[in-house]
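Mind looking over this structure? Questions follow.
A single protein chain has been omitted; all remaining protein chains appear in their positions.
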Amino acid sequence: MKLFEYQAKQILESEGAKVPRGIVVSEDEDVEKALTLAGLSPPLVVKAQVLVAGRGKAGGIKLANSIEEAKQIARNMLGSRIKGIVVRKVLVEEAIEHEKEYYVAITIDRAKRGAVVLASSMGGVDIEEVARKYPDKIIRRSIDFTKGLRGFEARAIGKQLGFKGKLLMNFTNLLIAMYKVMRKYDADLVESNPFTVKGDEIILLDARIIIDDNALVRHPELKKVPIRETGEFTEWEVKAREMGLTFVELDGDIGVIGNGAGLTMATMDLVSYYGGRPANFLDIGGGASSELVKKAVKFLLDFPKAKRIFINVFGGITRCDEVAKGIIAALEEARERKPIIVRLVGTNEEEGRSILEKNGIKAFADPVEAVKTVLSS
Amino acid sequence: MKLFEYQAKQILESEGAKVPRGIVVSEDEDVEKALTLAGLSPPLVVKAQVLVAGRGKAGGIKLANSIEEAKQIARNMLGSRIKGIVVRKVLVEEAIEHEKEYYVAITIDRAKRGAVVLASSMGGVDIEEVARKYPDKIIRRSIDFTKGLRGFEARAIGKQLGFKGKLLMNFTNLLIAMYKVMRKYDADLVESNPFTVKGDEIILLDARIIIDDNALVRHPELKKVPIRETGEFTEWEVKAREMGLTFVELDGDIGVIGNGAGLTMATMDLVSYYGGRPANFLDIGGGASSELVKKAVKFLLDFPKAKRIFINVFGGITRCDEVAKGIIAALEEARERKPIIVRLVGTNEEEGRSILEKNGIKAFADPVEAVKTVLSS
Amino acid sequence: MAILVDENTRVIVQGITGREGSFHTKLMLEYGTKIVAGVTPGKGGANVHGVPVYDTVEEALKSHPDANTSIIFVPARFATDAVYEAIDNGMKVVVVITEHIPVHEALEFVNYARSKNTWIVGPNCPGVISPGKTKVGIMPGHVFREGNIGIVSRSGTLTYEIAFTLTREGYGQSTAIGIGGDPITGMDFIDVLEMYRNDDETKAVVIIGEIGGDAEERAAKYILDTKYPKPVIAYIAGKTAPPGKRMGHAGAIISMGSGYYEDKVKAFTSVGVKVADTPFRVVEYIKELIKD
Partner (left out) sequence: MAILVDENTRVIVQGITGREGSFHTKLMLEYGTKIVAGVTPGKGGANVHGVPVYDTVEEALKSHPDANTSIIFVPARFATDAVYEAIDNGMKVVVVITEHIPVHEALEFVNYARSKNTWIVGPNCPGVISPGKTKVGIMPGHVFREGNIGIVSRSGTLTYEIAFTLTREGYGQSTAIGIGGDPITGMDFIDVLEMYRNDDETKAVVIIGEIGGDAEERAAKYILDTKYPKPVIAYIAGKTAPPGKRMGHAGAIISMGSGYYEDKVKAFTSVGVKVADTPFRVVEYIKELIKD
């Protein structure tokens, strides 16, 4: 789960990081009053609290030279949509005049089974681009998870960024705070892009925290971001998640259902390999019940991008008869009919196939033959 | 630093442990009002919040059958002295009817370099006595510090105590909470003696937490217990600590000063070996300045138990001339004169000896000869 | 020989009384796996498909000291505890089927396990099978057959699919391991490749990767660095997956500039590992290689 910028900043500040003075204003608050009372010194930055990439370019970050102007901007921003997401809150902060913008992040190090610090003096821009164009400009340092991030490691990174003296000490404290936050909140990512330097202080201009979804149960203190506001999911993905389906929307027109993430991806790839374009990824997982299968099939019948549906099941724990029953049940209840091609092998294959064929659906054993049929249907 | 019972209970409760319903009342509060408002159900227990052992036998724990009676007891207890310590706060709790009393503690495991859980179904009494008389009645389980205390380990201990089902689960949660507290607060000891069982619940009747003094700087959230209220130190020990001296009061009449804890203890032992009785332990540590030596000597000159003073210094980092200067300076300022015997060897021995002898104090090189002189003087 | 699990494997099933645990205990027993005990706290004394149940692994070991492998079906909330219990009781291999274990917990126990010389397979994995010897997992046994191909995979069903094509064409497997779909797993491709290298029975290795992370790139580097002595064929799922989206597995996401399909294919082909276009062509490459 991504936290909003203001949440990330509050958490990091509580561990000792410095952020610009600011105030969060909600849709349902009196913007005028809140901003008058806050006593901020212009110039100010008004930042839409939406979790979409490229918020700045989409008009979600604006400068105000007076409190009045900030009020005006905030009022306009609240309730508007940035890349389709409604702005429920804005963060109004004192603008920090600065020259250099730096990048720093701590994330999971899959290879070393620990954490990794990434830092760069080329912050403020798309860091993935920096990483690809100027790999030398990114400092990477793996952190042993048993030991934790220690001061000397943070100092070494700070020195590489060119910091010295008190500033180096403050950078060290920042990194240690970021690591603490990572561990305390089960974060996948704690990032500031950019942060800047003012005198001896390190100031986080932006901040981002992503919490491991699997760990959310351990963090009742974190307010759940409503799924529609996360900016991570399309409308149909939101619907799917609300129904408990593992679904990703794609750009093609062949609806894809598979059992298991790997097989479902492979099925998408197979469609593409034979010249088609998958409309989605929908994984019914291992041991799916007919109920779940029915739900998934109905979902794709409703999903407008999917013009045809290809169901690819390799029954291991998943029973083919359950799958077949689910498909038939979905079709019975469906408002719309779409061509459905099923490839079904494995446990209870015969029963499954006979259920389908009784209902006029051919069940293929060979996936390639099945794909070709999908594409020619 | 020992925490008061009520602090220990609050901390453990905040991590999920169950304690009796209760209220803390201070000297300066309106006892009547506080107890009326608390809405506790009698019978109640009124417990003096003093950090002395054997508080119960000394009248610091009393039962009240009504709110009125509890008020009466609390009023009397507040401001009174238990084993010489003034009662500043009382804890008034609902009495928990119970049969069995258990013991559980987590402390540092020196041998295994980790933590160790101690538990017993013979709680409520002096556990050291139980440990010596019935060693089989104490369950011990070492906990790897890297891994932490895990549920399965807590369950194994709970099973040995005879707990099952929901009760076992609650005991497991208690132990995990205790371990969390230990780690979070740098505790040397987290203990409940006794706790009891009520239905499926585990209830802590008493609780004790000792924080590592060296870690107190990391815990500004903990209110420091004034040193006079800790119950750990005698009046003279308090004075010494306030002056920055490492001093322990003993029962004899020979004042002892040494440099280094081991040597100072050995000096006490030497006094005792040759038939004398040390009045104290006073360690000036390594590399003591003349200022510190002066402070230490003056302290023993004031300390009434010390009739004679034996100073045993083996100069390594400590310079004998600094020691000698300190002794002379102390004598010059002293109100009282006491026989002082000095044994002085090591770095700058000659200078030290000459300073002393110029002032009429003989400096011995042989500690045994020095001790014998102390005892015959 | 086979790797990790074989005819000497004696299994404890942790979480045996749950729906999944009980169901797969039955299937593993049917396959011939020697399950000596089950563990579910509070259910000691019960019996699941003839397997005695204990409250703790320690108690299970008292009656079954030959147990050396554990498979964990415990729900995510309690799974980490079960893993530590298995490690501390000396299990040499711990197969963690459970999905949705927080990644920080996995990091902790995976590091701990390595310090204790325990192999963790998973989490979020289908387990390990050494066909004809034993199955410690949830894969359908009938798609595998004893043979000389080693399989290591980040995916479950895709493994069955590919194993099945191999089996049908007469290429049995020495062992097939699903290392799990989470970002942090107890074993990676390199660990398993190293084991296959030392396993006489294994003549060739099939790597089934997917987008996300850089396990495939590291495997490629390892193959180059060690001049890997056995032929390796790869398949990578997710060519059509968009960046920034989790594709079912928590680990299957292109992010922070890494995890792209193209990078993985490039890494493998540059060290001489052929990457099959579709899962069904893996067997064709194997045929060519084995012919040589």
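Each chain gets a letter, A, B and C, in the order it is written, and its residues are counted from 1.
Following the convention adopted for this analysis, a residue touches a chain if its C-beta (ideal position, glycine included) is under 8 Å from a C-beta of that chain, and two chains touch if they have at least 3 such contacts.
No experiment lies behind these values; they were computed from the predicted model shown.
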Among the chains presented, those that the missing one touches: A, B
Option from A:Arg150, A:Arg218 or A:Lys338 whose C-beta touches the chain left out: A:Arg150
Of B:Phe195, B:Phe281 or B:Phe364, the residue in touch with the unshown chain: B:Phe281
Residue in contact with the excluded chain [from B:Lys83, B:His98 or B:Arg183]: B:Arg183
Residue numbers in chain B that touch the chain omitted from display: 107-108, 110-111, 113-114, 118, 127-128, 131-132, 145-146, 183, 186, 188, 212-215, 217-218, 246, 248, 250, 258-266, 268-273, 278, 281, 283, 285-287, 314-318, 345-347, 367-368
Chain A residues that touch the omitted chain in the full complex: 144, 146-147, 150-153, 155-156, 159, 164-165, 168
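Methods note: only the chains that are shown with their structure count from here on.
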Overall pattern in which the protein chains touch one another (line/ring/star/complete/other): line
Inter-centroid spacing, chain C versus chain A (mean Cα positions, whole Å): 27
Rounded Å distance, chain A centre to chain B centre (Cα mean): 52
Multi-chain contact residues (two or more partners), chain C: 112, 115
Residue list for chain A, restricted to those that touch at least two other chains: 146
